[in-house]
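Excluded from the complex is one protein chain; the other protein chains are retained at their positions.
Note that the chains take the letters A, B and C in the order they are written out, and that residue 1 is the start of every chain.
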Amino acid sequence: MKRIGIIAKPHKPEARAILQELLPWLESRGVESVLDEDTAGLTGRSGGQPKADLPGLVDLLLVLGGDGTLLSVARLVRARDVPILGINLGGLGFLTEVTLEEIYPTLDAVFQGTYGVTQRILLSAAVRRQGERIGEYIALNDAVINKGALARMIELEIHIDGQYVTTFRADGLILSTPTGSTAYCLAAGGPIVYPTLRALVLAPICPHMLTFRPLVIPDAAKVEIVQTSADENAYLTLDGQVGFTLRHRDVIEVGRSDHTITLIKAPGKNYFQILRAKLKWGER
Amino acid sequence: MKRIGIIAKPHKPEARAILQELLPWLESRGVESVLDEDTAGLTGRSGGQPKADLPGLVDLLLVLGGDGTLLSVARLVRARDVPILGINLGGLGFLTEVTLEEIYPTLDAVFQGTYGVTQRILLSAAVRRQGERIGEYIALNDAVINKGALARMIELEIHIDGQYVTTFRADGLILSTPTGSTAYCLAAGGPIVYPTLRALVLAPICPHMLTFRPLVIPDAAKVEIVQTSADENAYLTLDGQVGFTLRHRDVIEVGRSDHTITLIKAPGKNYFQILRAKLKWGER
Amino acid sequence: MKRIGIIAKPHKPEARAILQELLPWLESRGVESVLDEDTAGLTGRSGGQPKADLPGLVDLLLVLGGDGTLLSVARLVRARDVPILGINLGGLGFLTEVTLEEIYPTLDAVFQGTYGVTQRILLSAAVRRQGERIGEYIALNDAVINKGALARMIELEIHIDGQYVTTFRADGLILSTPTGSTAYCLAAGGPIVYPTLRALVLAPICPHMLTFRPLVIPDAAKVEIVQTSADENAYLTLDGQVGFTLRHRDVIEVGRSDHTITLIKAPGKNYFQILRAKLKWGER
Partner (left out) sequence: MKRIGIIAKPHKPEARAILQELLPWLESRGVESVLDEDTAGLTGRSGGQPKADLPGLVDLLLVLGGDGTLLSVARLVRARDVPILGINLGGLGFLTEVTLEEIYPTLDAVFQGTYGVTQRILLSAAVRRQGERIGEYIALNDAVINKGALARMIELEIHIDGQYVTTFRADGLILSTPTGSTAYCLAAGGPIVYPTLRALVLAPICPHMLTFRPLVIPDAAKVEIVQTSADENAYLTLDGQVGFTLRHRDVIEVGRSDHTITLIKAPGKNYFQILRAKLKWGER
């Protein structure tokens, strides 16, 4: 670990105080910090790098923010599988497991090599219009197809590995990784999927067909969704952050990305502890 | 029953054939038909009336279409409680209980006075912005507050009869009449409410707080919803047909309207039969 | 308020310390305490009365325990509508709203007449076997028909006001009052029903027919459930406390009881506050 990239949540002044302490601490350990432009601006340092270049320049990416910030970083990493350490500025996240108090012990563990990692699949989503690929996206949590705010519903047709599955009317459809299963997918009635299971979840949003229940399939499956609503009022969203307007008969191809992402785990925490804390599951 | 108003679903040519038979049949029974402008256009007859005037001119409104058409007519009726007879062009609706084959026997029953009616409450929804009422609406099924297509969620605050209930993040909130409980509200996980129960349903759409479940309250309750999301990406929709863009801190006041609506029942059908047919509940 | 009946949860020694303070306090205010036999035994006092006689002897029933204790007392009260004040030994209940710290202020409010009450409907449930009524029960929360532990499912047929509703296979069926809607019925997916709404909830337990959703009907409805499973492995339970073994073709008649029950409210608390506390709904 010679060089650590640091990306802070934009417009979060509390990150500044942390950086003022963290940057000299890293330097004292002989570790070079590389900041993205926004984060550099926050500290008054010059020499910030474009966010998209950071994964290529460093051995580890430290994200200061919440799960939302980490999601946006995860989509940048792609083929360069540089590990990500998520520090939550506000408590505990599903992805940003390390709290503010745990930064230094966790970084010490990282430098000593006594840390665990968890490998997570990414979703790849492409839009095909009249036979042509017009957009390609990546997501760590989910790809969501949903209706416009004033539309009553959309109609979608699902195919899995070339087999017709069903046509249904709903507010939308969530295609989620196990990582995303505790995010929006859970609100739509989806199951909690253990993060390392090689699976995808398809969860309808407010389906008019009451028997259409969340579906869990192998992550090797190729999913195709055809937007069959006549009116053009459907959207594709990636991780709730990137959007795309769909047209009638657009086909959305979704599957596991060729790349995975590596998250550094908070020492001494396991998945079920985080689940208990986030879902307020009482202990005995 | 001297005058019957007839409103057909626009752009449905199959209505024309029905009207060609129905209009002379009514005339032969000494009943005058009053058509709205679109429906008159469909038949080539002149003298169509503006849709909104029809309730004031007739003793009964005959709706040819589906539940959607009937919903739009129901909102026109307001204080003039003229009974509505819904004929479903495509089978069986929750509101348009009479199928094409049953038109003439049902009209005979109506002329002989041997028909049943069901009284349904209407919702009244108003938007208050900075203390001022800027919009007033009516709905037979539901008033829905929901997020924009590319927004991640909205935050809403609920007050009932002046008491604070909760603040929650979700895709939205449905305020439904018993009539609307078998429409969108059911897709969002709401219960089926018997249509004459004097109740309202509040059903969250994909709530992030998993313990927020559909709530059934007396229809005399005054509900206030405050749109507390910072970004202006929330909408109010009435019966899935009329929309309104909400701003930060807009207050949506929802309650039972002073007026009810009278639907003429299909002879020989009861509510549970329709429920069984629509929800595909198998009989023994 | 001359005479207060006191019923403590059996085998709860913590009640003894409370009674040692409470009984002299009541005496000092000129109020006579009448204890049931178990509670008298707990204090070492003689003169305890049979539990079932207490409602006829006093002006108010004070229940020390949890919601379970209050449910058992509520079923005793029947025609004598003596108000019940529920003190929760362990925190906050839906029915026992008053916590230990609030006993004396609440009793002061009661003596000064500055307290609120809430009227709750009771369920009446009767079993008819081969045309003969063989059991009659009362419940404040719910009447539940469910399968035996080793049975795979039961089959039930529902009729409401003489109309056939459906036949379905499930683990069972809950018939709940609004009061019971936040108890077992909620775990089975039922809605939260405002406690004073005049309604009953029918909620299937693990129905095999996925479109059979909880049903909310007027409390004036007469519900009949026919146990149509061939094997005799079905049970009726009232408030989770009283059980009865059902046979093939037994008919369970359920409706609102002729009597209601009066609960004394904790001063300064409203229903939604209790809901927020119990369901861990976060406030802003």
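The rule is short, and it goes like this: contacts are C-beta pairs under 8 Å (C-beta built on N, C-alpha and C of every residue); 3 or more make two chains touch, one makes a residue touch a chain.
From a predicted model like this one, the values you see are computed outputs, not experimental measurements.
Visitor: Decide which residue listed in A:S28, A:Q112 or A:Q163 touches the omitted chain of the complex.
Guide: Of the candidates A:S28, A:Q112 or A:Q163, A:Q163 is in touch with the missing chain.
Visitor: Identify the residue among A:P24, A:G116 or A:P218 that touches the chain left out of the display.
Guide: Within the whole complex, the residue contacting the unshown chain is A:P218.
Visitor: Please identify, in ascending order, the residues of chain A that touch the omitted chain?
Guide: 157, 160, 163-168, 181, 186, 190-194, 196-199, 201, 209, 211-218, 221, 228, 270-272, 275-276, 279-284
Visitor: Considering the whole complex, not just the chains shown, which residues of chain B touch the missing one?
Guide: Residues of chain B in touch with the missing chain: 210-211, 213, 280.
Visitor: For review purposes, identify every residue of chain C that touches the missing chain, sorted by number.
Guide: Counting over the whole complex, chain C touches the hidden chain at residues 146-150, 152, 170-171, 184, 186-189, 205-208, 210, 233, 235, 237, 240-241, 243, 279.
In this text, only the chains that are shown with their structure count from here on.
Visitor: Which integer distance in Å separates the CA centroid of chain B from that of chain C?
Guide: It comes to 37 Å between the two C-alpha centres.
Visitor: Can you check how far apart chain A and chain C are, centre to centre, with Cα atoms defining each centre and the answer in Å?
Guide: A distance of 46 Å separates the two centres.
Visitor: Where in chain C do residues touch two or more of the other chains?
Guide: Where chain C meets two or more other chains at a single residue, that happens at 211, 213, 280.
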